[in-house]
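Only one protein chain is missing; all other protein chains are in place.
Note that the chains take the letters A and B in the order they are written out, and that residue 1 is the start of every chain.
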Amino acid sequence: MDPVRLRDLADQLDAELIGDGEIVISGAAGLDHAGAADITFLTRTSLIPKLADCQAAAVIVGFEVEVDRPAIRVKDPYKTFCRLLERMATPLDRVFPPGIHATAVVDPSAEVAPDACLGPYVVVGAGSRVGRRSRLGAHVVLECDSVVGEDSILYPHVVVRERCRLGDRVILHPGCILGADGFGFLPGPAGLTKIPQIGLVVLEDDVELGAGTCVDRATTGITVIGQGTKLDNMVQIGHNVHIGRHSVFCAQTGISGSCEIGNGVTMGGQVGVKDHLKVGNNVQVAAMSGLHKDVPDGATVFGIPAQNAADAMRIVTALNRLPELVRKVRRLEQALGSSTEEEQSP
Amino acid sequence: MDPVRLRDLADQLDAELIGDGEIVISGAAGLDHAGAADITFLTRTSLIPKLADCQAAAVIVGFEVEVDRPAIRVKDPYKTFCRLLERMATPLDRVFPPGIHATAVVDPSAEVAPDACLGPYVVVGAGSRVGRRSRLGAHVVLECDSVVGEDSILYPHVVVRERCRLGDRVILHPGCILGADGFGFLPGPAGLTKIPQIGLVVLEDDVELGAGTCVDRATTGITVIGQGTKLDNMVQIGHNVHIGRHSVFCAQTGISGSCEIGNGVTMGGQVGVKDHLKVGNNVQVAAMSGLHKDVPDGATVFGIPAQNAADAMRIVTALNRLPELVRKVRRLEQALGSSTEEEQSP
Partner (left out) sequence: MDPVRLRDLADQLDAELIGDGEIVISGAAGLDHAGAADITFLTRTSLIPKLADCQAAAVIVGFEVEVDRPAIRVKDPYKTFCRLLERMATPLDRVFPPGIHATAVVDPSAEVAPDACLGPYVVVGAGSRVGRRSRLGAHVVLECDSVVGEDSILYPHVVVRERCRLGDRVILHPGCILGADGFGFLPGPAGLTKIPQIGLVVLEDDVELGAGTCVDRATTGITVIGQGTKLDNMVQIGHNVHIGRHSVFCAQTGISGSCEIGNGVTMGGQVGVKDHLKVGNNVQVAAMSGLHKDVPDGATVFGIPAQNAADAMRIVTALNRLPELVRKVRRLEQALGSSTEEEQSP
């Protein structure tokens, strides 16, 4: 970021300055790797000892925290740190040079906003539209009749198949694939017959999808991801799934077809969800869980099959005592002198 | 689809007409989202109450089902519905405009059928062949000496590495990767040495692979996927795996190297299969199972490690009673007045 005096930074952030305000900060970095020109941050007083080994010129601290060097004091140090990171990001104009690259192939019937950016080798199919200030990185393919809203970013190698609809401020990381056919076949004597997948995919505003994440088109109707929902890398969303607003799924999670997932749902990584389930609002699913039945609003679940967290935790605890339990039962049998051998079925 | 009178539709489908045959149908859609010009379908009489909220102009019903609006009666309503979906699909000529796009890079030694379609920025390497009526979407890369049969569809961003062989009517969804090196290394004092992977990948006729699915090339010999087999998105197939005919694997399943999987096998999502296993014909594997030993023909298995379904179900049921079991054993010990504390090892 552009170098700034600590005093000026404190002013800009409306924060209390502690110590020498004349030092100059030119970067922000975590406690583990901040350099001598960086500002770092402390979220817990327990981390203060680690500060001794850190070269950072200054620290962002919370109320009532004292440190050994210049600092700025704010209510939420990590949040303030994140605001500084925005200043350090590579400018979008360097990553996506503005304009329509000479090699972009845009169908004459497509509409691309004059201030949109299309990188090298972008393909925009017939009848598609790209909104104002949206940027499509190198090799992005937008098939026919698809729509990208305003201020959206499609990183290199994203593929959007025909008739999908993306809102504003959508971010798709490299290799995302929207609108591939849902997985549906009719069995018959000569094998499997493909069920046409003629629906589409809708991403509402502010959705962000990680690298390699796939959202399949609906059989009929839509597969939809609600406003503000964020999916990590390599997440799989089956056909006709509906996901609500402000939900967060970690990497490699898979949602089978026709599930309805609520708002504010959090899923850890590698979760699997059976088809046609309803998962309520504000549900939390631990990593690697497998959901095989509906989950009510507000529940916290884990395990394969997933249960509410309290029950699942009791089972995990009991499992660790299972080998001992086997031995205990054997001793009880011996103490009782009675055999519990199973009788043969007649 | 092109608008059609219900009477004519019934004729075309050789179905019984019920009610007003003059109404005009211009689409087909599921019960949840059918509009006033659509025909929908009923697979179960239990769904009849949902029909009250559905705007559909008409319904496809089975024998002995009565509904509140015009209908056509057939033996298998869902199958008939799927046939209608075919009429509604975006025409392939719109998704893949015919011809060889001016930007396609085709090696002079490659052979591309005159009626094949190559989209923008397709690359076809030396010695490769593309059969009649096959369509390669934008950015598909077919490396040297590979073969695509007739009537196959490779969606945008598919990569086929050198010397792979694809049959007829193969469908590869966006981002499929065929023929990447198998994962093999020799350990040594200076680290791992790569084992060259010089085999290839064979996809037989009518294979369909989902978005982002990877099939690795064999070390020597072939990795093969049998006729009519369908793999969902992000499935991983290791080197030298042989999969039979008409099998179906759901998303994010992974098959380790050198497995032999039979015909008609069904696997749920996120299944893992250990290397060198044999899985028989018509085996069914539940989602999220982990196979660590061979599975005989016709078995149904689940769990990590996977067991036959009856045993696995007994364990899951017993697991739910495990915390109670721990308490019961404690009470038995108290009732018996004998301690089952383990003796200390000397």
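Following the convention adopted for this analysis, a contact is a pair of C-beta atoms (placed from the backbone, for glycine too) under 8 Å apart; a residue touches a chain by one contact, two chains touch by 3 or more.
Just so you know, these numbers come straight off a predicted model, no measurement behind them.
S.K.: Where the complex has a chain not shown, which of B:Cys214, B:Val265, B:Ala287 or B:Val301 is the residue touching it?
M.R.: B:Cys214
S.K.: Touching the left-out chain: which of B:His139, B:His173, B:Lys230 or B:His246?
M.R.: Only one listed residue reaches the unshown chain, and that is B:His139.
S.K.: Based on the whole complex, identify which of A:Ile25, A:Val160, A:Met234 or A:Cys259 touches the chain you can't see.
M.R.: With A:Ile25, A:Val160, A:Met234 or A:Cys259 as choices, the missing chain is touched by A:Met234.
S.K.: Pick from A:Ala57, A:Cys250 or A:Val273: which residue touches the chain that isn't shown?
M.R.: A:Cys250
S.K.: Residue by residue, what part of chain A touches the chain that was omitted?
M.R.: 28-30, 32-34, 78-79, 82, 85-86, 88-90, 94-95, 97, 101, 103, 119-121, 137-139, 155-157, 171, 173-175, 206, 208, 210-212, 227-228, 230, 232-234, 245-246, 248, 250-252, 269-270, 287-288, 304, 316, 319-320, 322-323, 325-326, 329, 332-333, 336, 338, 340, 342
S.K.: Mind listing the chain B residues that contact the chain we can't see here?
M.R.: 103, 105, 121, 123, 125-126, 139, 141, 143-145, 157, 159, 161-163, 175, 177, 180-181, 183, 185-186, 191-196, 198, 212, 214, 216, 219-222, 234, 236, 238, 240, 252, 254, 256, 270, 272, 274, 290, 304-305, 307, 311, 314-315, 317-319, 321-322, 324-325, 327-329, 331-332, 335-336
Quick note on the criterion: only the chains that are shown with their structure count from here on.
S.K.: Which integer distance in Å separates the CA centroid of chain A from that of chain B?
M.R.: 24
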